[in-house]
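Of the protein chains in this complex, all but one are displayed in their positions.
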Amino acid sequence: MDELRRSYHHELDKARADLAVLAAKVAELIPQATQVLLDGDLVRAEAIISGDADIDASAVEIEEHCIEILALQAPVAGELRQVLALMKMIAEVERSGDLVANLCKAARRMYGHELDPRIRGIIARMGQQAQALYATAIEAIQSNDASKAAALDDMDAYLDALQKQFIAIMIESKNGDVDLQLAVQLAMVARFYERIGDHAVNVGERVMYTVTGKVPDHSKPKRPKVQLDEAGNPLPSATQEP
Amino acid sequence: MTDDNVFTTRELEVYYGAFRAVREVNLDIRRGEITAFIGPSGCGKSTVLRCFNRMNDLIPGAKVGGKVEYHGIDLYDEQVNAVEVRRRIGMVFQKANPFPKSIYDNVAYGPRLAGVKKRDELDQVVESALRGAALWDDVKDRLKESGLGLSGGQQQRLCIARATAVEPEVLLMDEPCSALDPIATARIEDLMQEMKDRYTIIIVTHNMQQAARVSDRTAFFSTEVNPESDRRTGVLVEYDLTKKMFSNPGDERTEAYVTGRFG
Partner (left out) sequence: MAVSASTVASTRSAVEAALTGGRRDVKGIVFAMLLVLCMLASLLMLTVLLWDVVAQALPVFQKRSTGFLTNELASSPDKAGVSQGIWGSLVIAAFVVVLAFPVGIAAGVYLEEYATPSRLTRFIQLNIRNLAGVPSVVYGILGLVVFVKGFDGVTGGRSVISAGVTLAILVLPIIIITTAESVRAVPSGLREAGYGVGATRWEATRDHVLPYAAPGILTGTMLAVARALGEAAPLLLIGAITGRLATASDQGLLDQLRGKFTAMPVVIYGWANEVNRPGKKTGLTFEQLNSAAIVVLLGLVLVLNIAAIVLRNRFERKRQS
């Protein structure tokens, strides 16, 4: 039997593709923002901050497209889940865009300050990991693959551990001689990266919902924490918790 | 009136005898669009549709008031030949009504009337019409069999092929899917989307979701009770882009109807 309701499915696929493109845009901006933080490139910072308005506008467009699909096509079953999940994912991606702009705003406020090389290293690592998380989330969106969604969880555990190490290093590095403004901004930077990772995980959860119809059970015991060594590499965990 | 309008109605009304069935309809139908007429039963949507190809002429006692203009020409002018009108404005009916002839003859009937006599010309016309109706592959090996032997959905597509064989500009569809199962309905809806670039289509449907799925613009008709005679007259309530009609209609009667709050 050949496919029916082709134009409607075309609309659905287009909405998903548009979301993937938007998420890719945001993902591209993560390493740029990281570079801005490390180099103090104010021009680039301005560009990213003002570019966030475009990202917000695109998100609204895709959302309106989803509303149109709901009103006109009355999707059911998997397709209804898909449209609802898309609308939630739009929010995640749009928020991630905001966070990237926030990273640049923090760079602006930190301008002129020297950064400890260990801190620079962790910032670079957090940027990499957040970008990897986002890339995996995009793959999950495009392929509707629940297994990728599961992988996101572990990657985020690593990002969380990096953030904790970051805070610890900050606290012990300049004890006594602390610049409050810098410290606060750096703490927020770490938080921003960690939030970006969380949003990516949420995207993965939405993909799982689309595929399985099940919302993740947050009452289950949380995933095992990742231990890091001095250089910030993950240590193999002694016990694997289910 | 822009060049893009295929039909314009001004104060259109229809009387059956002394009873006014529809009053004061003002509509513009745009080229290349699918326009849906929706509304509860008795609201006159089929009546208005049949004004566009003068099928109401066939009902004794039916009178049309106001104007129906097709590319600026008043369809009900005395000089206008109803037969020529119907060749340019085709119709598909609620109950599939293929002629009790072969599939080939069903589709070839209109072109033959229009003067296509040569066999190979007819063959071409029949094949392209059947292809356009997504029926060619199903029937190409049995063109000589009776049209009545097809399934309901196939019969309706045969009627669509028959209507398009005379190459009309407009296709009027009067609840074409109401007697069909969901799969046959979906096939015909897909067909309508494919046909949009060649025809202007007006579809009457009592299925709101169908109007939402296929049409670009939707006209919502409702009924008014005449206080003296206690009979219902059809009236056009709202006519706008389908997107708007189903997400944010202007008239509260439209909202009540599309949300199902009243039938």
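Read from first to last, the chains carry the letters A and B; within each, the first residue is number 1.
We adopt the following convention: contacts are C-beta pairs under 8 Å (C-beta built on N, C-alpha and C of every residue); 3 or more make two chains touch, one makes a residue touch a chain.
Since the model is a prediction, treat every value here as computed from it, not as a measurement.
**Student:** Taking the complete complex into account, which shown chains does the hidden chain touch?
**Tutor:** B
**Student:** Given that one chain is not shown, which residue among B:31, B:87 or B:253 touches it?
**Tutor:** B:87
**Student:** Could you tell me which of B:53, B:154 or B:210 touches the chain that is not displayed?
**Tutor:** For the chain that is not drawn, the touching residue is B:53.
**Student:** May I ask which residue of B:146, B:178 or B:193 touches the chain that does not appear here?
**Tutor:** Residue touching the chain left out of view: B:146.
**Student:** Spell out the interface residues on chain B facing the chain that's missing from view.
**Tutor:** Where chain B meets the chain not shown: residues 53, 55, 58, 60, 83-84, 86-87, 90-93, 95, 97-101, 109-110, 113-114, 146, 148-149, 159, 162-163, 165-166.
Just so we're on the same page, only the chains that are shown with their structure count from here on.
**Student:** For chain A and chain B, what's the span in angstrom between their mean Cα positions?
**Tutor:** Those two chain centres are 51 Å apart.
**Student:** Which residues of chain B touch chain A once you look at their complex with the stated criterion?
**Tutor:** So the residues of chain B touching chain A come out as 183, 186-187, 189-190, 193, 209, 212-213, 242-243, 246-247.
**Student:** List the residues on chain A that touch chain B in their complex, please.
**Tutor:** 1, 4-8, 67-68, 71-74
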